[in-house]
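Missing here: one protein chain of the complex. Every other protein chain is in place.
When the chains are written out, they are named A and B in that same order, and each has its own residue count from 1.
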Amino acid sequence: MVITVGLVGNPNVGKTSLFNRLVGARQYVANWPGVTVTRIEGATTYKDQTLHFIDLPGIYTLSTTSIDEKVARDFLLYTPPNVTVVIIDSLSPEQGIYLLLETLELNLNVIAVFNVIDEAKKNGIKIDKSSLETHLRVPVVLTSAHTGEGIEQLFETILATFKKTNRAKLLDYGPEIESKVSELENCFDDIYNKRFLALKLIEGDKFARELLKKDVDVSSILDGSASNLAVKIAKTRYDYALNVLNSAMRKNENVLTSMEAIDHVFTHKYIGIPIFFALMYLAFNFTFKASEPLVGLIEAGFQKLTDVIGSSTMLTSLISQGIINGVGSVISFIPSIFALFFALGIMEESGYLPRIAFLMDKAMCSLKLTGRSFMTLLLGFGCNVSSVMAARGLSDERERVTTILVSPFVSCSARIPVYLMIIGIAFPNHKAEAFFVMYLLSIALTALSARIINKVVMKGESIPLVMELPRYRFPSLSNVATYMWNRGKHFLQKAGTIILVASIIVWGLSYFPDPTNIENSFAAMIGKGLQFIFAPLGFQWQTVSALLFGGAAKEIIVSSFAQFYGGIENIVIDPVIAATLMVFILGYIPCFATLAAIKSETNSLKYPIISVVYSLFISYVLALCVAVVGRMIL
Amino acid sequence: MKLSEAPTGVQVEVLHIEESDITPRLRGIGILPGIKIEVLKNAPMGDPRMYRVFSKVITLRNSEANLIEVQVSEDSPLPLTFVRPGDYKVEYIEGGKIARMNLASIGIVEGAVIRLLGDRRVQTDKGIYDVGFGKLSKVHVLPMKALFKADNAK
Partner (left out) sequence: MKSVTITLWIMLITSITIGIGYLFEDDVIFGIIIFIFSTVFLLGFRELGKPSYSYRIAHIYVGSILIVMTAGYILASFLFSLVNLIIGEEIMSLKISDMLLLLLGVYSSYNIYRLRKTAIRPEKKNN
């Protein structure tokens, strides 16, 4: 027997951490709203019962304005789970109870969970469980995903609720609304939950209108008063919620004092933005200083290994040059990548990121992007694929497509080794600065592209921003480690698959037909054949071939360079060409995985093609500017 | 008054919300007629702004906040520049020593009762003065009527 359990709740109430607790998963829990855009599933067994948990996106209401809300609503409406757990933030329960009351209208087996009870206790909030149970007429469990309190009890309650057959009584909205509801109920087919749909129809949800019986006209029932009634419905729910809380909860006024203190400075009128840039710079500097010794250690290890194996025969050459040198040159940058994500993880964990969105919103707004899409783009620093996918959470179609199209310009982790390699060779004395500039440039290019795409491809007006600012919390080491691992493991997986294969292909192309001289290899022929295109930028054939292979995945550039020159330490690039090359690599083409994601998310071939053509064009132009200006200065 | 025009630090009560695509979400968050909202602070360029609804802190752009019609709660002190002519009690003065000294010299101190005249001049115990806009915005006051009510309630 499988019991399905749906987890519903406001954004950022700790649904995902509770989910991790329940099924022992390792989903990363971000301290900003909108992390879960699709549903995440996981199973566990408790007392010989299989419990199948579904973590739904965070929502405020079951009326739908964006795709993540639709995912949650459709799931509850069309495939109702055996038990629905509504998770409520103990520190700000009003909105959670509103959602609970809405969920109850779906006539499901509901359990109300008051989460983060540990923090609530610390803040002097007292919650009377039995009083809540009497008023809400559903089982109530107090939990903390952080300490594990109440989890056992939640399992028990799920089993008990699952067996129960009598459903909770619903709210009464008063004679005026109730009469309209019963009239409207007749306009829906029996297969749906009629009361829920009737209420949603009054609330003005377009989706409910589509589910009406074919030849029914509701305009006579829903005359001009609908918006008034909608307010009345919401008001009834909130009044009920406030009444319940009044009797069941002793609350300390203004629990957010310490948050206010921190926010006062972090979102300060004058120094908020400088602090942000200073912290970003520290994060990048940390990436270098902390990882440099480890990178050196790994590089030295691989170097020893290649020397031992040698490259006299074809087989040893394949192993030492193709595999160890090719893949090893990429792997040795792993400490840097993990260090960067460690630093970014702390920022995200602490709840600082949404404040940046708040600070930068005005600037983003002039680019016709919201703070919300800014945060989506920040995901792209890990991998562009994830930011393309996360764009689903954006409610506005135009904004969603723009975000998807500009995502490839966000400098993803795959580009880190490439920059690190080039910077290490050409700018040994200004590593962090050069790296920081590349990231700034990446952000500028993203912004510029958003502007261009908005002007040329799509036209429309600005999009609303309704965002909740989460509480600050002290970043826990295990959470930061999970974040670091989830972002970085992708890189390791790629090293074992696509980069390994590509390295072997690159080795083959540079080994044959003349193993003694790489200048006569196939790779050199290809590179020299195409060199004329890049002549204005001053690239040599090695660079051209590496760029060509790197189209599949950016790390392959590093592995190709390492093989063409027989090791990273043998490469020589002068600073101007290095800068040109980095600027070109920043944008030149989205990797295969990103292109595939763009295609599946936009459901058309048009956008991947636009993306390739546009990015090649703009990065060539930018690189040319850098080359010309660079030569004038030096 | 629109929510976007309410000064920071005051508590406002929602009167009416203009219907739009995001109204269901605003309702879900708890922005409804009769609900009290606290205006917390502005972003660097004055947009978006932070508000507190129940215990959640949310941000709204001014373009959305414009949809929400509010009135300032009676028990929330307002800067003198925001109020209608009438009798007020000075709740607190937001300013340094010099500003306080200057204001004190014309009879505006914390706890004093003053009258704002129709031509925006201020009548205190010491006479009638023409006070600059900058200084007026530092003086936060409560209307005498509200205080009277509050006393009666006790």
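Quick note on the criterion: contacts are C-beta pairs under 8 Å (C-beta built on N, C-alpha and C of every residue); 3 or more make two chains touch, one makes a residue touch a chain.
These numbers were taken from a predicted model, which means no experiment stands behind them.
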Legend entry - Residue, one of A:F207, A:Y281, A:W485 or A:Y565, that touches the chain absent here: A:Y281
Inset, instruction - Please pick, from A:A43, A:M249 or A:I262, the residue that touches the omitted chain in the full complex. - result: A:I262
Inset, instruction - Among A:K289, A:K455, A:K489 or A:R631, single out the residue that touches the unshown chain. - result: A:K289
Inset, instruction - Kindly state which of the options B:L26, B:V39, B:I93 or B:V122 is in contact with the chain not pictured. - result: B:I93
Inset, instruction - Pick out the residues on subunit A that sit against the missing chain. - result: 123-124, 252-255, 257-258, 260-262, 264-266, 268, 270-271, 274-275, 277-279, 281-282, 285-286, 289-294, 296-297, 300, 432-433
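FYI, only the chains that are shown with their structure count from here on.
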Inset, instruction - Averaging only over C-alpha atoms, locate the centres of subunit A and subunit B and give their separation in whole Å. - result: 39
Legend entry - Footprint of subunit A on subunit B - complex, ascending: 17, 19, 21-30, 32-35, 40-45, 47-48, 50, 52-61, 63-64
Legend entry - For the subunit A and subunit B complex, residues of the former touching the latter: 59-61, 63-65, 91-92, 94-95, 98-99, 203-205, 227, 230-231, 234-235, 238, 255-256, 259-260, 263-264, 267, 269-270, 272-273, 358-359, 361-362, 365, 371, 462, 464-469
